[in-house]
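With one protein chain held back, the other chains of the complex are shown just where they sit.
Just so it is clear, A, B and C label the chains in written order, and each chain counts residues from 1 on its own.
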Amino acid sequence: MAITTKDLQHLFAMIAVDILAQRDHLCELDGAIGDGDHGIAMDAGCEAAARAVAALDATQTPPTAVFNTAAKAFLNAVGASSGPLYATAFMRAGAAVKDRPELSDDDFLRAFAAMAEGIQERGKAKPGEKTMVDAWRPAADAALDAWQPGASFHQCFDLAERAARRGCEATRDMTAAKGRASRLGERVIGHIDPGAASAAIVIASIAKFAQHRDG
Amino acid sequence: MAITTKDLQHLFAMIAVDILAQRDHLCELDGAIGDGDHGIAMDAGCEAAARAVAALDATQTPPTAVFNTAAKAFLNAVGASSGPLYATAFMRAGAAVKDRPELSDDDFLRAFAAMAEGIQERGKAKPGEKTMVDAWRPAADAALDAWQPGASFHQCFDLAERAARRGCEATRDMTAAKGRASRLGERVIGHIDPGAASAAIVIASIAKFAQHRDG
Amino acid sequence: MKTKKLINAGADAVDEMLQGVLAAHPEHLYAVDSMPRAIIARNGPRKGKVGLVIGGGSGHEPTFLGYVGKGLADAAAIGNVFASPPPDPIMACAMAVDGGVGVLFMYGNYAGDVMNFDMAAEMLALDDIAVRTVLTTDDVASAPADQQDRRRGVAGNVFIFKAAGAACDLLYSFDEAERAARHANARTYTMGVALSPCSLPQTLKPNFQIGEEEMEIGMGIHGEPGVARGPLKTADVVTDELMDNLLREMKAERGDRVAVLVNSLGSTPMMELYIMMRRVKARLDGAGLVIHTSLVGNYCTSLEMAGASITLMHLDDELQRLIDHPCDCAMFRR
Partner (left out) sequence: MKTKKLINAGADAVDEMLQGVLAAHPEHLYAVDSMPRAIIARNGPRKGKVGLVIGGGSGHEPTFLGYVGKGLADAAAIGNVFASPPPDPIMACAMAVDGGVGVLFMYGNYAGDVMNFDMAAEMLALDDIAVRTVLTTDDVASAPADQQDRRRGVAGNVFIFKAAGAACDLLYSFDEAERAARHANARTYTMGVALSPCSLPQTLKPNFQIGEEEMEIGMGIHGEPGVARGPLKTADVVTDELMDNLLREMKAERGDRVAVLVNSLGSTPMMELYIMMRRVKARLDGAGLVIHTSLVGNYCTSLEMAGASITLMHLDDELQRLIDHPCDCAMFRR
């Protein structure tokens, strides 16, 4: 069963709900090593993306346009660091599934991997620099590694989710080389990166979405 | 035994110590119905008066000059409402004992009564308007009433002290007609007037001084 | 728990502040020799001009000393925190700015200030310096409309001093300057709301108590209680409550012009002031009134108190001209 525009609308709605539930927690994480607004930024961005996507006519809109709409809405609602990072993620996802009227499992996986690419392209961060890349990169790698003929779609994303969580946890012991926290040297050690934490939430929502589809 | 300039220097020092001990309490009283600075004002004023008076050469300075020095020092250290009120009190006390090289009990009592007069003259407040006059007026009256041939000096001031305390307590049930609290109508009921409270402290110091002298 | 402050000894705060003011603004201000609390405008006081002396307690900065300069006040006498200055610096100010045609005293209507300024005026009379006094009484929350002369002077000071200072700078006669000052005061209306207290440098303790979700409507700028305490409401509801009172007092007609001041009591940030300003504009639009000029920011504060006040000055042609008159002060330029 292919993934339709309607399904993507649901996915964006789910992400928004899951982020909202953790909004204040994400702000607290950002308060420790940043400026305390990451939960607000992610909430505003995901909410705007979900609304803009929901407003599309599902029968007339191909998946690529869903991603592009989400990108624009997220960007304009947020600014901040997360704005361009997630906007680029969604634009790259859109580009990865250009011209597809619906998405196969393979299409969706490529879109997922393209998000990680987009974030790295925009932010120039490498793994180990205590950013959301530390959740996105291993998650994308895990999903791509697991994806082979016969593998179940949702298993790939379960592995991605687990990798994201591990990656997020690992930021606790890192010093930061990108973003606000990069000026704090050793003082950030012991604190999780808020962007990695929100990435783990988004990826968990996607895994839930994948499970729901398969199950 | 007459009251000398040296004695008055001690008196002003005692007042300063007693007021300092209640500084924060007086601020709290003023916080409830005024601007919260009465303890600071009285402390600054009494401290300045005590210091200026202590700096006088006791062998060269008559009592009237002690009071005038205290007045000037208090006024310039304080401003506020208490400044002109106590400065005028001390000036009137000084005027009451003009030309006296030392003070008899009677002189001192007249000086005391003149202080109450000075406060009323400057502030135009009558008893019952929830001001320091509610302590000073009954205290002066009590001392003057008790003062008669044969009465002990310190008994007069014990009565004055008691009258001041009662007068101060009585301000609790008054609305205010003078000073900052006068705009607050019924809301000041239940609160003691800070100026009456500090007056009771000053008058108690004077009573202690009288007792010390007699005893 | 003590309030954290960037000060040295609390008792030195006012004098050290004044030293900092003179260090920062030597081209605008100086202090009278051996009278550090008499702050005089370098430019402004002159022969034939009514001298304008303002003053009051510290802790309201930029009121009062920030409004000393060409086109506004000629001098400010500075008291301790929230306490009137004593007569000496007031007298020093008057003598420094006397231009031979009289000196106008203007300050908020508080018992302490009245007694100290009056004592100074009495002594100046002995030196043949003619002094007249105009008290500011713009705080509508502090007494009913039929007892205007019992009201406190608060943030409206800025407009009232500005108008009077312009009148003096335009070489109005003593009579006319006094009249203009009274006229400015009579047409200026302020009301404020406080959310949290401030602390005096000497005590570092909150100067009043207020609940975690409460506000005090009509709070004075020294933390004196206001007219009512209640749960904190939204900016629009609070602004409406203040504007209802101000508009009722002002009795303006459609088409009339006003000057608006939305003032922070200290720690309320500009973001909140402008959110209130938006509603002020809506209410004035609704009443058909025209905003001629607006000030939004920290103009008359109570140290770090949280809260805000709204001032409306009901302009006429004269007041508009006086408000528009240029001025150049250390902390205020038009």
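In this text, contacts are C-beta pairs under 8 Å (C-beta built on N, C-alpha and C of every residue); 3 or more make two chains touch, one makes a residue touch a chain.
As the structure is a prediction and not an experimental result, all values here were calculated from the model.
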- request: May I ask you to name the displayed chains that the omitted chain touches in the full complex?
  value: A, C
Statement: Missing-chain contact, candidates A:Ile3, A:Leu85, A:Leu159 or A:Met174, resolves to A:Leu85
Residue of A:Ala2, A:Ile40 or A:Leu144 touching the missing chain in the full complex: A:Ile40
Message: Touch as defined at the start, partner being the missing chain; which of C:Asn116, C:Thr268 or C:Thr311 qualifies?
response: C:Thr268
Statement: Across the whole complex, the chain not displayed is touched by chain A residues 24, 27, 31-37, 39-41, 44, 75-85, 122-123, 178-184, 187
- request: Please give every residue of chain C in contact with the chain that is not shown.
  value: 1-2, 4-8, 13-14, 16-21, 23-25, 58-59, 61-62, 66, 81, 193, 195-196, 198, 201, 212-213, 215, 232, 234-236, 238, 260, 262, 266-281, 291, 294, 296-298, 301, 303-304, 306-308, 331, 333-334
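The criterion applied here is as follows: only the chains that are shown with their structure count from here on.
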Query: Is the way these chains touch best called a line, a ring, a star, complete, or other?
result: other
Message: Centroid of chain A to centroid of chain B, CA atoms only: how many Å?
response: 74
Field: For chain B paired with chain C, centre-to-centre distance based on mean C-alpha positions, whole Å
entry: 32
Field: Whole-Å gap between the CA centroids of chain A and chain C
entry: 54
